[in-house]
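Report on the following structure.
A single protein chain has been omitted; all remaining protein chains appear in their positions.
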Amino acid sequence: MAYGQGRTYKKVEVIGISSAGIEDAIQQASNRAQQSLEKLSWFEVEGIRGHIGDGGKVDEYQVMLKVAFELK
Amino acid sequence: MAYGQGRTYKKVEVIGISSAGIEDAIQQASNRAQQSLEKLSWFEVEGIRGHIGDGGKVDEYQVMLKVAFELK
Amino acid sequence: MAYGQGRTYKKVEVIGISSAGIEDAIQQASNRAQQSLEKLSWFEVEGIRGHIGDGGKVDEYQVMLKVAFELK
Amino acid sequence: MAYGQGRTYKKVEVIGISSAGIEDAIQQASNRAQQSLEKLSWFEVEGIRGHIGDGGKVDEYQVMLKVAFELK
Amino acid sequence: MAYGQGRTYKKVEVIGISSAGIEDAIQQASNRAQQSLEKLSWFEVEGIRGHIGDGGKVDEYQVMLKVAFELK
Amino acid sequence: MAYGQGRTYKKVEVIGISSAGIEDAIQQASNRAQQSLEKLSWFEVEGIRGHIGDGGKVDEYQVMLKVAFELK
Amino acid sequence: MAYGQGRTYKKVEVIGISSAGIEDAIQQASNRAQQSLEKLSWFEVEGIRGHIGDGGKVDEYQVMLKVAFELK
Amino acid sequence: MAYGQGRTYKKVEVIGISSAGIEDAIQQASNRAQQSLEKLSWFEVEGIRGHIGDGGKVDEYQVMLKVAFELK
Amino acid sequence: MAYGQGRTYKKVEVIGISSAGIEDAIQQASNRAQQSLEKLSWFEVEGIRGHIGDGGKVDEYQVMLKVAFELK
Amino acid sequence: MAYGQGRTYKKVEVIGISSAGIEDAIQQASNRAQQSLEKLSWFEVEGIRGHIGDGGKVDEYQVMLKVAFELK
Amino acid sequence: MAYGQGRTYKKVEVIGISSAGIEDAIQQASNRAQQSLEKLSWFEVEGIRGHIGDGGKVDEYQVMLKVAFELK
Partner (left out) sequence: MAYGQGRTYKKVEVIGISSAGIEDAIQQASNRAQQSLEKLSWFEVEGIRGHIGDGGKVDEYQVMLKVAFELK
């Protein structure tokens, strides 16, 4: 890739969920999106939520993010 | 589904249009999206617009929404 | 198309990149999206960025936009 | 109207109020605006509020919206 | 109440849920909040979501809103 | 005015400017708008800016606000 | 209080109203909230509105704010 | 005009449309607004959209903007 | 809980603070809120801040979040 | 300065703090910024916060603002 | 530069002004910022405004943008 050359990217919105933490939820979403999309280039976090189970324990992190890839 | 298990959702942005009202426009978009996407789980309204016809009559409601479904 | 008839649109987020300017970056994204999507109806600019090369020269414009098309 | 021809629209911000529901509040605002403005083309909902009366009963819906019309 | 007199209001964020529609979800939240709060004065819609069940059917509307009441 | 009765309001965006302070800038805008609009009901501050003169002295406050009035 | 020690704060949304000005409306809300909440630590202004009476006179300022206090 | 002197501006929201590009759409809206409003002072772009015609060709740019003028 | 049944949730805004990291700050806020509120269902992160101590060391993370629970 | 001539401004974000009120906090920030920056032209308020001391007394106003100056 | 290596960027907010158009205003700001900052890497448009002169003619474009550069 060289700057200045015409090209087009697409962004897709996914939600990664993991009990291990925010970074792991992002990685999970990236792994899954990689299966059906072309090679991913970057992500942007859009929001962070999570579920709270018994006793107030955070039992999963839900990270809303956009992943981008080049349309070749 | 059990909380705490890794999983990934995808969100897609659609616009449902109906002359019957806001709820009907949402249902219309859900019906149509269901045809080409996997089983939908939820929606989020992003905006409400509409067209105004002769005599100031609102002749359709346009509801921008995101629908989400699990990437299995 | 007639107002008042139920129909559904989908919006997809793309980034057009061009060294020639903002309008050209939009046109580039529209051209590329048209190849894989159904007939596009309109676009909405979501953001404008760009790369700065040697000597402070803006060597490309990156326009984030959404393109919409009817789901027939 | 043909796309590609230069033209100008104006947007005006109104609040429609009705006890009958959200759609009726939009229609009420459109009717009233139509009296003093040129032929309206579309509306965009900017916010939804309402008044709560005795016993927690919602006794009116207040819909903030913008209505648009062409400046001929 | 007279304008110009010092007074204080409090706002509380609730989510009303109903299968019957958006207005009903608002009314449901107002009814429930009225039980434990002082007399409610108004509401402001913060967001509209919902669940989609089998066959794409919207089976409930979830309306995020703030309800306000005077602190006497 | 009684809650529950259909009625319509209009909002107009004005900027009040005063060297005396923020409240005075709001009052100035209200006074001027009152001359050409119908009886004003309320205002909403949209932004606060100002000019800085010699020696860093704030020599005027510019308050962007919306004023609302009933369309009778 | 020492930085680095785990602790939790709560924020509550109130609206202070005063005919005397914006700072007085903030103080009024703080005074009233202090009666029923624990010791307040800070406030954040969320919005400024007001009522306009006869002759365009601003007869009260309504300041929406959040007040925060430590949950001990 | 001198800074520090009380004065009031009004802002009006218009949409300029042109097939020639974004700057031309802004100029078109300014020209048209100038016909019915007092002397315009400045504009603020609120959004950029456009229509896409056959073959993905952008056939018009729609620029939402606010124009401001002094209320003398 | 079954979708489609009327029910109401409440959201409360808290700030969790921890020197151990973002996830720990969320968990700390959830633990503390659980003591005085009903059983929590989920959280939404509203902002992330922190304090910087000597030598530029981040000595605590402050996570603003909303926690939600059902009003039974 | 004449409109239409190329020139460049820079904006810097500062927080002015004063116990005397919002306008005084703005003036304080302008005074301090003027010491190390070039001649300031205008400010834009980005947020208003404050500290609450014993008895609910607001003991300082914190105004987040941007100040702008020309890069000559 | 290689992805994955720790590094830090700084963003600075500037306003470029040009009578020739939006792209030229961006280039003007980049040129001027390049004189006093380290080598610039990219820009992000934050807003577009402009001045309107006699007869409604747009006589300059003012583009608010952020420019970023690596802190080596």
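We just call them A, B, C, D, E, F, G, H, I, J and K in the order they show up, numbering each chain from 1.
Heads up, the rule we're going with is that a contact is a pair of C-beta atoms (placed from the backbone, for glycine too) under 8 Å apart; a residue touches a chain by one contact, two chains touch by 3 or more.
Source: prediction; values computed, not measured.
Peer 1: Using the touch definition from the header, name the shown chains in contact with the chain that isn't displayed.
Peer 2: Its contacts among the visible chains are A, I, J, K.
Peer 1: Please identify, in ascending order, the residues of chain A that touch the omitted chain?
Peer 2: Against the missing chain, chain A presents residues 22-23, 26-27, 30-31, 33-34, 39-45, 67.
Peer 1: Suppose we count only contacts with the excluded chain; which residues of chain I make the list?
Peer 2: 21-22, 47-52, 54-58, 61
Peer 1: Which positions on chain K touch the chain that was left off?
Peer 2: 3-13, 66, 68, 71
The rule we apply is simple: only the chains that are shown with their structure count from here on.
Peer 1: Please report the smallest number of touch steps linking chain I to chain K.
Peer 2: The distance in steps between these two chains is 3.
Peer 1: Going by the average position of its CA atoms, which chain sits the greatest distance from chain C?
Peer 2: Farthest by centroid: G.
Peer 1: Which whole number of Å gives the spacing of the CA centres of chain E and chain H?
Peer 2: 38
Peer 1: Please list all residues of chain E that touch 2 or more other chains.
Peer 2: 12-13, 22, 33, 51, in rising order.
Peer 1: Judged by the touch rule stated earlier, which pairs of chains are there in contact?
Peer 2: A-B, A-C, A-I, B-C, B-D, B-E, C-H, C-K, D-E, D-F, D-H, E-G, E-I, F-G, F-H, F-J, G-I, G-J, H-K, J-K
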